[in-house]
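Sending over a structure as structure tokens; questions will come in a sec.
Up next is chain A:
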Amino acid sequence: MSPTITVQQLSKTYQVPEREGGFGAAVRSFFKRKYKDVKAVQQVDFKIEQGEVVGFLGPNGAGKTTTLKMLSGLLHPTGGKAEVLGFTPWELRPDYLRSMTLVMGQRNRLSWDIPAADSFLLNQAIYRIPDDEYKKTYKELDELLELEPLMKKPVRNLSLGERMKCEIAAGLLHRPKVLFLDEPTIGLDITGQVRIREFLREYNKRTGATILLTSHYMADVTALCERIIIIHHGNLKYDGGISDLSKKIAPFKLIGMMLTEPDSHDLSKYGEPVQNEEDAAKKYIQVKAEDVTRVTSKLLADLPIHDITITDPPIEDVIEQAFNQ
Partner candidate 1 sequence: MYLIFQRLWQVNWAEQWQYRANMLMYLLYWLVSPIMYLAVWTSIANANGSVNGFTANDFITYYMTLLICDQVTSNIVIHIFGYKIQDGTLSGELVKPIHPMLTNALINNIAFKVLMILGFLPIWVILFFLFKPDFSSVALSGVLLSIPAMILGFFVSYMISAAITALAFWTTRVYSIHEFYFALILLFSGQFVPLPLMPKLVQDIAQYLPFQLFMYYPIQLILGKLSTEQIIQGFVSGVIWLGISTVLFNWVWKNGVKRYSAVGA
Partner candidate 2 sequence: MHTLKLLSSFFKVNVQMSLAYRADTVVNILLNLMWLGWELLSLNIIFSNTTTLGGWGFAELIALLGVFRLVNTLMMALIWPNTEKFNQSIRDGSMDYTILQPVNSMFLVTFSRITVWRIWDLILAITLIVVGINMTGDTTTALHILTFILLATTGTIVIYSLWIVLIALTFWFTKFDNNVTILHALLDSGRYPATVYPVWLRVIVTFIVPIAVATTIPLQALRGDLNLGQVAIFFFVGVGSFIIASQVWKAGLKRYSGASS
């Protein structure tokens, strides 16, 4: 059997108009526009078999979303080929659209003014789902996601996590064989993330659907995917098992601490200081995983620390470090 997804030499180059400041430049650009080529995806190759759950990783702007959009058919590539379920996605054949789904965590497809139940029925009509099949699928999704209590409320009154559950369910009513998920857990709290993760794992097990997902959260990927694909600056950097990856990229930990006089200590002798914009009150350093215990006890002995945390670095930083050199 041929793979569910085959991608060959897939490339996408955007032409971005270059604009200089000033009125004269604006007039000139009106007549003769200068374009700059931005290579979002460059000659990417991979194959995904039926039933696989693959994590698609890379820093912001690496080309993940562009690839996902090409595979779902929203974007035309500038070069290369892709085949999903035997279709060329960007031909947008209705048969193809009925057998896949794209869920984007930051966009909503449900109408805010009405209860999700009504939007679901509309989707039933759009995807031509027979009544009995619709009922069966809905029952299954309800079992896994506990949708029923959410169905009667207007979508605007749901919490972010509840809304995401409904969004995902709306994208799965037609039992797609291929799922493209772009940041399906973004903005959710930890419990919300876990719920979605468990659901996706169970859904994959039950239906044998092929899933390709991108995420900011390493935990999403480690929990769901056995295989990951890493893309950076539009190039494929890694394609293989997740366990091999952790060997390949040096495992680091982040130590964050709350200090009495944050700026009066030289932390660079303990590990590499890193910036954390989200939590500016704390100072962070990065150390090798095997050194964590040693460095931590030294820190606690040397410095006036109120609070100390040890975490995994964000997935983006790991990849940045591993592939940027």
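The set was built so that all candidates are chains of the complex that A comes from, given by their letters.
Quick note on the criterion: a contact is a pair of C-beta atoms (placed from the backbone, for glycine too) under 8 Å apart; a residue touches a chain by one contact, two chains touch by 3 or more; residues count from 1.
Quick caveat, the model's predicted, so the values are computed rather than measured.
Candidate 2 is the one, among 1 or 2, that touches chain A in this complex. Interface residues of chain A facing candidate 2 in the complex, by the touch rule stated above, are 12, 14-15, 69, 72-76, 78, 90, 92, 94-95, 97-98, 102, 104, 106-109, 111, 113-115, 118-119, 121-122, 124-128, 154.
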